[in-house]
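A single protein chain has been omitted; all remaining protein chains appear in their positions.
== subunit A ==
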Amino acid sequence: MKKNGGKESLDKRDEDKVTHENPWQKLKTFTSARIALGRAGTSIPTKQMLSFQLDHARAIDAVHSALDIPTLLTNFRDSTIISRRISGKPMAVNSRALDRFDYLQRPDKGRQLSESSWETLRNFCSETETTFDLVIVVADGLSATAVRRHAQPVIEGLLTLLSEDEVSWSVAPIIVVSQGRVAVGDDVAECLNASLVVTLLGERPGLSSPDSMGMYLTWGAQRGARDSSRNCISNIRPQGLNYPEACQKAFYLMREARRRKLTGVNLKDRSSTLDSDVTLNHSNGSSFLVAAPNYTQEK
């Protein structure tokens, strides 16, 4: 029986017995993994448990939040960089998935334009009687949050780079697709007679990255294009692959795609100076855990 049962919280000494901090907090400098959480008994303490729940809640919200299409279209129209480079007004269409529930259960529906959207884009194309070098497609994917935050700055960055290219690019109006997966860009490219489609969409949110955006490039895309015919640039967000780097990578791949008339496994990204094996090349394969003498000899 506690003497001070009327008190709201445990005094300091009781708290020490209840929860235990781990004395290896400094290892957190090596990894963003949730190490050294401490424990209440052998369970995760309240603060750390709720901090996880908050991150999960944010990821869930990212998956389920609807893309605010009117605002996105207005922002695209109001952007001087975009309106200078693309003459046509941005358009909103939708996939065959009716809502998020349908989208999550039926990946096949998210990969195709709805019949009415297909008609809309076909009609637009026959009215203008043009073909395009490029169409940029924006789809919510699995994180509308990602698209809301990163689509516009990345498009502006890309268009700026394209305007500096030695060859000129005819760019179709930006197409915003709700409930869209990567392959919906193939339908758009087919409808608009675009040689290259660049699709920006929200990636599956991680606990620490609810707003990762992916960018997919497909040459000569039409309905049923194979995934091996695409190039992908992933984890676009300020804390991941930042905008300038993402745009540089995309610009390199777009020029190469146009020159060689292909994308996919045969088009390698050689734009980067940062080799992905950087940790491999600069390490000796050992860790702090074995820097100490063998523990048996220590005794």
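Basically, contacts are C-beta pairs under 8 Å (C-beta built on N, C-alpha and C of every residue); 3 or more make two chains touch, one makes a residue touch a chain; residues count from 1.
One rule holds for everything that comes next: contacts and distances are computed from a predicted model.
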| item | value |
| --- | --- |
| Complex member absent from the view - protein name from UniProt, among "Ethanolamine ammonia-lyase large subunit", "Cytochrome c553", "ABC transporter permease" or "Aspartyl/glutamyl-tRNA(Asn/Gln) amidotransferase subunit C" | "Ethanolamine ammonia-lyase large subunit" |
| Touch residues of subunit A, complete complex, unshown partner | 20, 22-24, 26-28, 30-37, 39, 42-44, 48, 52-53, 55-56, 59-60, 62-63, 104-108, 142, 204-210, 276-280, 283, 285-292, 294-296, 298-299 |
